[in-house]
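I have a structure here, written as structure tokens, and I will follow up with some questions on it.
The complex appears here without one of its protein chains, the remainder shown in place.
Labels run A, B and C following the written order; every chain starts at residue 1.
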Amino acid sequence: MPADVDARVVENRRLSSDYNVLVVHAPAIAAAAAPGQFVMIRTAGAGGAPLLRRPFSIFQIVRDAGGTPTGLSIINKKIGTGTSQIYDARVDATLPVLGPLGRPFVPPASGDAWMVAGGVGLGPFVTLAETLQRAAVPSKLFYGARTAADLHCADLFAPLGAELHLATEDGSTGDRGFITGPLERALGQARGDVTIYTCGPTPMMRAVAALAARFNRACVVSLEQVMGCGMGGCYSCVVKVRQPDRPRFVRSCIDGPVFDAASVVWEELAH
Amino acid sequence: MPADVDARVVENRRLSSDYNVLVVHAPAIAAAAAPGQFVMIRTAGAGGAPLLRRPFSIFQIVRDAGGTPTGLSIINKKIGTGTSQIYDARVDATLPVLGPLGRPFVPPASGDAWMVAGGVGLGPFVTLAETLQRAAVPSKLFYGARTAADLHCADLFAPLGAELHLATEDGSTGDRGFITGPLERALGQARGDVTIYTCGPTPMMRAVAALAARFNRACVVSLEQVMGCGMGGCYSCVVKVRQPDRPRFVRSCIDGPVFDAASVVWEELAH
Amino acid sequence: MTPDLTVRIGALTIANPVIAASGCFGYGVEYASAIDLSTLGGVAVKGLFLQERDGHAPPRIVETPAGMLNAIGLQGIGVHRFVGEKLPELRALGATVIVNICGSTLDEYVEVARVLSDAEGVAALELNISCPNIKEGGIQFGCSLGGTHDVVSAVRKATTLPLIPKLTPNVTDPSSFARAAEEAGADAISLVNTFLAMAIDIETRLPKLTNGMGGLSGPAIRPIAVRMVYECRQVVKIPIIGMGGIASAEDAIEFMIAGANAVQVGTANFTDPFIWPRVIDGITSYLQRHNIASAADLVGTVASRKPSVPAKAAATSG
Partner (left out) sequence: MTPDLTVRIGALTIANPVIAASGCFGYGVEYASAIDLSTLGGVAVKGLFLQERDGHAPPRIVETPAGMLNAIGLQGIGVHRFVGEKLPELRALGATVIVNICGSTLDEYVEVARVLSDAEGVAALELNISCPNIKEGGIQFGCSLGGTHDVVSAVRKATTLPLIPKLTPNVTDPSSFARAAEEAGADAISLVNTFLAMAIDIETRLPKLTNGMGGLSGPAIRPIAVRMVYECRQVVKIPIIGMGGIASAEDAIEFMIAGANAVQVGTANFTDPFIWPRVIDGITSYLQRHNIASAADLVGTVASRKPSVPAKAAATSG
């Protein structure tokens, strides 16, 4: 059951000229959230423009000294109106935050979990890594970006027991090139069961899904489509997925954002 | 020639829970302003809602140490969306300010000048009082409000040589009742030429105009109609005024806001 | 004294005038975890054809100033699966179910209406007469007075359920369509559906929606929709369900004063899925504050200011 919280902005941590982490006070949402779920935020505050909310992965759950969830953070990348408002949000401002929403990630029944993130696609993975750690699932994070300065918050993962593999297109940190490079090498060497979880730019996710298929590994994607409502009301966010009889458009807000990569008809994705 | 300035908010002085004085940096407008002129402000900042600008009298001209005009202030009363935005405006925010606009007050050719202000109708009178002082015109300010706490900024007028007459409806300062009480008494005693200048709620201005007519004194009103553009473009701000052949709607933004009170057809005012 | 909020639509009485708009509330069940559906005046579910429909390829929505365009393309599970899979749940939740029905042909409308009339738990039918792929040479039923009359009459014969044709605003005179619907036996009318509109990406020069055009909804259209409800109120006696950009109790009240007996909330539910109690309670307190005994007493009570000039002509004249 999602809640709509008039959430106070507790902190706005600028990571770069276009990335920030925004922390809001929202106990009801934080307490209910599962890994990989998202929130819909009215980025202008109540009543402002733009009209529609914007979806963001729940990045971190914030807890008080006693461990009780009090809030959450999102990692935001400025690409347009709403994400600019999130970048510029002032501490103590109030933003309507609706959530938690969507199907969460499910930790693998057996074997290892490998997370593959591109840029702001890191969003859903802190909560997943925490869950994996609690479930004692060995995990790796493959994390790629254009350049070292764009690899934000990677330091959050070592304490969560995830083994880090980095790549930058310019080679400034980790492998030079796409993150699929190190991923492919690792897949070539992997012995046991591996489930891949990926979130990032569509071309990256598609390439990851193709690698997973080639190496015969389960692969779960978290898709980021434009969403009008986030609750199954509008049918705007559809993704074509293969179903037993034929492919169908399904709502990525309630039937996703997490999908079995093999079921997704990639050619028909809007973004 | 009006200028449109992206004016930085220099100070926001709250006077009460609904009044404030907002100071903005706008040298081009400040340098050109004449007493009683107004500015049109995009209260939400560029691009925000509401769409239309809001008119405000130029309250004070701000000057640097050398006396060069650098900005202006407005005295604002919160009554709706735009005036609430002005009340809440943050220092260093940028507001589009267009001006100076409208016909200014003209000091009397001879005799005394009496200003009669109600509430936020004080707006145009600081600049007028300065001009009167420079022109050595003896002046009085009649200033009324509901209660003492609503009589803001009256202290600005003594240094400008204006004799103060106050009234509050609850009698907490000055005369008990409307400001037309002391005005009527003063008119009864006045010997020489007097020109009355008035700005405030329409019922007050109408009563002042009626008193002026009864005592056969010139009376100039500054009317506050809803304005779409402030520049004569839209014909929204019209006021019916008597003209030699017949009464006509004239645009209060360019043919006003200052009118000869005797020419105004009060019954047909929208506000 | 608690004002009477009930609204009568033909034989149906709904608890209050606030209904979820079709296409903006899924099949209703999606919102059951957030909202008690039985507290709404009604739930108009997503438009249904006889068969399943895939809808348009995304992107299906795009934002515009104070509004949004949609071209969903009436994706839906078809009326049979709706009756089998969704209706029982909606009944269990206590929802007053209004089914928005579509057809590519007159026969399909009639058939969809029959299927729903035979099912348990349908409170009313909302006849979506702005659907694609209509027989009649591409002219929509909803854009021709004869077509409107024909489809309403045909469905009227096929069902005793309250019948609510939903009118398009994309016509010169919606009130003539209201009259045609009333004459053909409608129990009420609802309006407005969305305004046909278009947005173009200037960098690619492609329409922003895959479908090319889409329907404009949201606060942007509210003043036009209020006008149309007002016009319809002048010519029909049957209840009017007004909508278009309603996002608060105040907006709902404005439509009721203009002539709407009930209202629907669409786009605002996307922004604010918990809007329902605020709108319903806001109407109650307005009625109390103004000493109005029932919602019905508010309907069409707009006061007149001397309309010296024919309003229609004057308004567009600048």
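Definition applied: contacts are C-beta pairs under 8 Å (C-beta built on N, C-alpha and C of every residue); 3 or more make two chains touch, one makes a residue touch a chain.
This is a predicted model, so every value here is computed, not measured.
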- Task: Quick one: jot down which shown chains the absent chain touches.
- Result: B, C
- If the hidden chain were put back, which of C:Pro3, C:Pro219, C:Pro239 or C:Pro273 would touch it? C:Pro219
- Query: Taking the entire complex into account, which one of C:Ser153, C:Asn170 or C:Thr284 touches the absent chain?
  - Reply: C:Asn170
- May I ask which residue of C:Thr2, C:Ser33 or C:Thr204 touches the chain that does not appear here? C:Thr204
- Note on the structure: Against the hidden chain, chain B presents residues 1-2, 4, 42, 49-53, 96, 98, 225-226, 228-229, 231-238, 248-249, 254, 268-271
- Task: For the chain that got dropped from the picture, name the residues of chain C it touches.
- Result: 22-23, 46-47, 56, 64-67, 69-74, 102, 128, 130-134, 138, 140, 142-143, 168, 170-172, 193-200, 202, 204-207, 210-216, 218-224, 226-227, 230, 245, 250, 253-254, 257-258, 286, 301-318
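We take it that only the chains that are shown with their structure count from here on.
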- Measuring between mean CA coordinates, which chain is farthest from chain A? B
- chain A and chain B have mean C-alpha positions lying a whole-number Å distance apart equal to 55
- Task: Identify all positions of chain A at which a residue touches two or more other chains, and write them in rising order.
- Result: 49
- Touching two or more other chains in chain C are residues 66
